[in-house]
Each structure stands twice: as C-alpha cells, then as structure tokens.
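Showing chain A:
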Amino acid sequence: MSNGILIQNGRVIDPSRGIDGILDVLVKDGVIAEVGKSLSASGAKTVDAEGLVVSPGFIDLHVHLREPGFEYKETIATGSMAAAAGGFTAICCMANTKPVNDNASVTRFILEKAAAVDGARVYPIGAITKGLKGEELAEIGEMKKAGVVALSDDGRCVMDARVLRHAMDYAAMFGLTIVEHCEDEHLVKGGIMNEGETSARLGIKGMPAVAEDVIARRDIDIAAYLKRPVHIAHISTRGAVESVRAAKALGTAVTCEVAPHHFTLTEKSLEAFDANYKMNPPLRTADDLAAMKEGLRDGTIDCIATDHAPHAKWEKELEIDQAPYGIVGLETSLGLSMLLVREGVVTLPRLVALLSTNPAKIFNLPGGTLKEGAPANICIFDSEKKWIVDPAEFVSLGKNTPFAGKELVGKNCLTIVGGRIVYNPSNL
Partner candidate 1 sequence: METVEKKFRGRHLLQIADLTADEIMGLLNTAYKFKDVSEREIKKVPTLRGKTIVNLFYEPSTRTRTSFEIAGKRLSADVINISTSSSSVTKGETFKDTVLNIAAMRPDAIVIRHGSPGAPAYAATIAGCSVINGGDGANAHPTQALLDLMTIHEKKGSVENLKVAIVGDILHSRVARSNINALKMFGADVTVCAPPTLLPHGVNALGVKVTHNIREAVADKDVVMMLRIQTERMQQGLFPSLREYSEHFCLSAKVLKSARPDVLIMHPGPINRGVEIASDVADGPYSLILSQVTHGVAMRMAVLYLLCGGAES
Partner candidate 2 sequence: MTAAAKTVLSALEMGRTMARMAHEITEKNPDCSQIILAGIITRGVPLARRLADKIKTITGVDVPCGSLDITFYRDDIQSKGPDLNAGRTDISHDINGKTLILVDDVLFTGRSIRAAIDAVMDIGRPGRIQLAVLLDRGHRELPIRPDYIGKNIPTARGERVRVKLSETDGEDLATVVEGA
C-alpha cells in the first residue's frame, strides 16, 4: 500500500476539471498523485480498470446512521461500510438519533466511532434546534468546532419561521448551511402517502404536495431576504422544483437534492400496501417524477442524495400507518441513478457530478475531484453491470427496500478512501 495504487486504462471522469477519457490514475500517500496517459509506478498495486469508470468517490449529503440510539437499525460502522459498498467515500449523517446530535458531545461520539471504521468518511450534520423541537437553537458553534458540516432538523421541519430565520443568520457566522426537511406538519398530519387520486381510491391518509411546496417557498423567500444559503433536502414535488428554479434565476443561494426513489417510483406503488414504499416525503405522481428529471436535466436539482433510512425488518412489517417512513439507499443509489443516463436525462459525466462533485461543493467537503493533491477518494464502477437487488446481500443492517428482486444496471466495484482500498469484493 505504501507504494501506492495505479489504476490503469479506466474511463476517468472528473467533472471538477471536465475530464472524460481513458486514463490512468496514480494514488500515493493518500492523495491523487497523477492523472494521465500510460502512467507507471514501480511497486504500486495496479488495478486494471479497463471497461470501468473511474470517478471521484460519491458523496451522500443525506444519510440516517441511527447510532446512537437505534443500533438495531444501523450503526455508524455498518452504514459507513454500506456506503463504501455503494461507491460512496463520504456520507453526511442526520441528527435525528437518540440522543439527538444537538451538542458537541454527540458530534464527537459519532466522529470517534467513524474514525474506527475502514469505510466511507462520516460527516455529522448537527441539529438546528435542541431536541429537534423547532424551538431553541442547538449549540451550533460548539458543534461546528466538533466537526458538523451542516445543520438540519431532518425528519422534522422547522415549522416556526422565526426560528428558521434566526438559525440561518446564526449558522452563517460558522459557514454552515441550513438543510430543511420541507413539510408543513399540520398539512401532512397522520399522512402515509401522497395525497391524490391513489390515496382517494385506497382510502389512505394523504400528505399533500402543497405541504412541501409552501415550506420550500417559505424557506427560499427567507433565504433570499437574509441572503443566506439554504439546502432543500429530498425535493419531491413539481412545485418545489419550480420554486428552486425561479429562485436560482434570481441568484438566491438555494441548492437541493433528490433521492433516487423520487425519480424512479410513483405513488401508484402503494396499491399493494407494502410499507417498503412508505417514505417521507412520499412517492409522488408521474408528473412530479417528470419534474424531478427536468430539474436534474437543467441543473435546478444540484445533487442526488439517498435519504438512506434503515429500519428493522419487523418495523416495516407493521401496519402501514404504524410502520416507519423511509428506505435504505446507499447500495442501490448508483444502479437507480444510472437509469437517468440510460434514459438520456443526463450524461454519465453529469451523473458523476450529481453524485460527487456537486454535493462536495454544497457542504464544502473534501473530495468530489481527481485533482492532483486532492484526497484519494475514488470509486471504480461498472456502468453496464446488470444485477438483481437482493437485500440479504446488503452490507447495511437495513434491508428495507422496495427494489428487492428488481434488476438494476450499474454497480460499484472498488472504493478508495484516503488512498486505502476499503471495498474491492472482486479483487481488481
């Protein structure tokens, strides 16, 4: 290892520098030493990447690691390893653990646990408010010092606009972006799925799209007023995408992410009452799905984030109104996202940007580039590989996916974090 890794003959895509070609990448001392044609390095481990894509490692801005508090669902270790399996070299974990990551001691705990794992890097996101209650600001400065990279009450929306306004202003002092779970709690109360024709037919309590639209609009307006950045988590409605598009045109510092299930599935999936299709935000209509693709195509949507939400098997087997929201996403993200390339929504280099370069920029994280001197966070994936999703093979403790048994195309083969190979099941 000390002599480095030479990745040969892969299709190297680095959106940060507009590179897309058959090249070699030399990794040395934990950083990218060189990218070029026919490189050689004596003593380096060689990886034959012919026919594969060499990309800056993926970065997921939205992951629920469940530790501390819900280790039966996922731990920092299993989540980090699952991420590495999916091609991620960095993940940002949400604060809705138990206890909530609303103070530096929890942040430090997460980072200590993460440091002991040979998987993807873990960057904690701190809570905006104490206990995610939406009332008092959490110890943002302390958490920043301990290592949080952004702030979010995800799982819940900051319903009090005044609290949100103060959070944006205060967080700006520490260079932290507010990440908002856009959902008017009153409008969605007790909801299980998107409100519309399917919920009307099935008699399932609905969560109207307008609940997301109004909060996204509110947050964008407040951000524009304060001239502060805001990042909209898991965007899922046409209305919210249009608000972001309009705000960007006006120069507002708004960014947003979309989860793979929101550009691959619709509310119709709920017809079988399978709780593996229950998420928040809920699966929307075909029109919303089309809006996600338009947003990905024209750059309104900045990045893809999984909203990886592992749960125990028995929890998803509860009655649909009692089962928790969410699905796992780290190990299916690439396979689902590749659909965008096959459908011509985005090019492969653009997809790499959505999965890596762009998210790095949004939270100002290391990675997302293959520039010489950058940390060697790399994934090598097979964009043509067909595989069947089998949750039993997931590294994640969470097996809750609606994609079980589905064929996906595109799979990660090898992951390098900080110059170390952390995932390489087929021994490239």
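By definition in this document, contacts are C-beta pairs under 8 Å (C-beta built on N, C-alpha and C of every residue); 3 or more make two chains touch, one makes a residue touch a chain; residues count from 1.
Here is how the candidates were picked: all candidates are chains of the complex that A comes from, given by their letters.
None of the values given here were measured: they were computed from a predicted structure.
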Please find, within this complex, the candidate from 1 or 2 that touches chain A.
-> 1
Listed in rising order, chain A residues that touch candidate 1 in their complex are 192, 195-206, 208, 272-273, 314, 317-322
